[in-house]
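Notes follow the structure.
As you look at this complex, bear in mind that one protein chain is not there, while each of the others sits in place.
Order of writing sets the labels: A and B. Residues in every chain begin at 1.
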Amino acid sequence: MKFILNGCMVERQVANNVTLLDFLRRGFRLTAAKRGCDEGECGTCTVLLDGKPVNACLILAVQVADQEVTTLEGLNVNGELGSTQQAFLDNNGYQCGFCTPGVILATEALLKRIPFPTEAQIKEALEGNLCRCTGYQQIIESVQKAATLRASGTPG
Amino acid sequence: MQDCSRPLAEFDYVAPRSLHEVFALLQNSSARARVVAGGTDLMLEMKNRSVQPEILIDLNRVSKLSFVELDDHMLRIGATTTLNEIKESSAIQQRAPLLIDAIIRFASHTIRNRATVVGNLCNASPAADLAPSLLALDAVVTLQGPTGERTIPLDEFFVAPGCTAIQANEVVTEISIPCRDGNSAYLKLGRRKGLVISVAAAAAFAVVTDGKIEDIRLALCAVAPTPIRSREAEEALIGTIADTEAITNAAELVRQQVQHAADVRKSPDSGYKRATPAYRVEMSYRLAKRVLTKACNSNGVDR
Partner (left out) sequence: MMVAEILGIPFDSVKVVNNDTSRIPDSGETHAQRGTIIGGTAAVDAALKLRRRLNTVAGEVLECTEENISIENGLVFDVTKPNYRMPFKDLAMQMYQCGATPSEYGFILARRGHADDNTGLGDVYETYSFGCIIAEVEVDMEMGQVDVLKLFPGVAAGKILQPEVVRGQINGCCVLGLGYALTEAVVREKGKMLNGSLTDYLIPTIQDMPKIADYVAVEDEYKYSGFGAKGVGELCLIATPLAIVNAVYDATGVRFHELPLRREDVFFSFQE
């Protein structure tokens, strides 16, 4: 089946009973999306489908035919970190990093929708991303810094 | 290397473009087929193998099944409209804020980019989060099948935990809500604040004129085998002044209604319970009191 992956059209064979998550990780070696719980409760499998964050563990690969899928690997701009990634790096927005790909993608989608989100809007957008390490505060701050970076025209 | 911790069984997959095709597929293989929209419940069932369809019919490519429309004082929501799409609809925000109240407490933003209202209702969990609001709004379910179209009021739609009034080869195509002016209130209790299944939840919709209750609807979920309307409580309130005594009496009727509910978890073999029946009975009383108070006593639409 055909779909757009990180900006490139790809065509692959895939069985019906393979989740989008497994397809990305094993079929394309795009391992930023993680299998944390496999039931849509943790958000570590978050990818963007037509720009919207979804749990890849709850979607079949065959369902995304002709749609656009973005993983964390697709956020780099010419090999450089995007502004959201840089903001998390600079503001202690991660510790072990397991939740981070999902959090960053959810953040990207949020900032495209709402360039300067309130704290309540940030919490709503990230409600499906569990984090055990940070206690969320520095994640929120990283999102706020990312908003500023984006507004100042930093690419990504 | 272990391929996958919970591999799915094999099945055929089809993504038809029209309802006509859907019915043809169902006709040929109804017992072995399942339709899917958002899939956020079905995928879990398929992963733990409690559901193993031989054919999976994806409704997401069926034309004209995703919409929010306002027709002549009826809000109509198509079966494959996602919860976030509904949440962003200004028509729903203005005319059915009680539904929005429930949606913002539903799962997570990420889940809501796939999950659908119709899917939540068809899954028919006793804790169906969107049911209290839709019951309180007098929602009507539209089903289509090879023999044509029919409608069922939502409070006749839930038959048993996990079981609805959908007949063989039928598909729910939309849910409609009559627009009415009134005040509403929604309250959900969960074991944590975010991304949580209801321990008990209640929704109320009231039309109050000069302090008297002209019309009232009260519905709850997660306190009985199916989501329920509290008709006795409603009847006791109609025509009365919306004071504490009237509301307390009505809430007491709700408590009695819920009193003998069994534990609401769908799968009977699991020993794990989110909350004890005794607690849900007590909460049904308190939730009813709170949403009734809010809906009957606010000057504007309540949030």
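Throughout what follows, a residue touches a chain if its C-beta (ideal position, glycine included) is under 8 Å from a C-beta of that chain, and two chains touch if they have at least 3 such contacts.
Because the structure is predicted, anything quoted here is derived from the model rather than measured.
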Touching residue (missing chain; options B:Ala115, B:Leu154, B:Ala201 or B:Met283): B:Met283
Hidden-chain contact residue, picked from the options B:Ala24, B:Ala165, B:Ile197 or B:Ala246: B:Ile197
Of A:Thr31, A:Gln95 or A:Gln144, the residue in touch with the unshown chain: A:Gln95
Residues in chain A touching the chain absent from view: 36-37, 39, 41-42, 92, 95, 122-124, 126-140
Where the unshown chain meets chain B, residue by residue: 108, 189, 191-197, 199, 270-272, 274-276, 278-279, 282-283, 286
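As a working rule, only the chains that are shown with their structure count from here on.
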CA centroid of chain A to CA centroid of chain B, Å: 29
Complex contact set, residues of chain B against chain A: 3-13, 15, 39-40, 43-44, 47, 56, 58, 60, 84, 104, 107-111, 113-114, 194-195
Interface residues, chain A side, partner chain B - complex: 15-19, 22, 26, 35, 38-41, 43, 46, 49, 52-55, 57-60, 62-63, 65, 106, 123-129
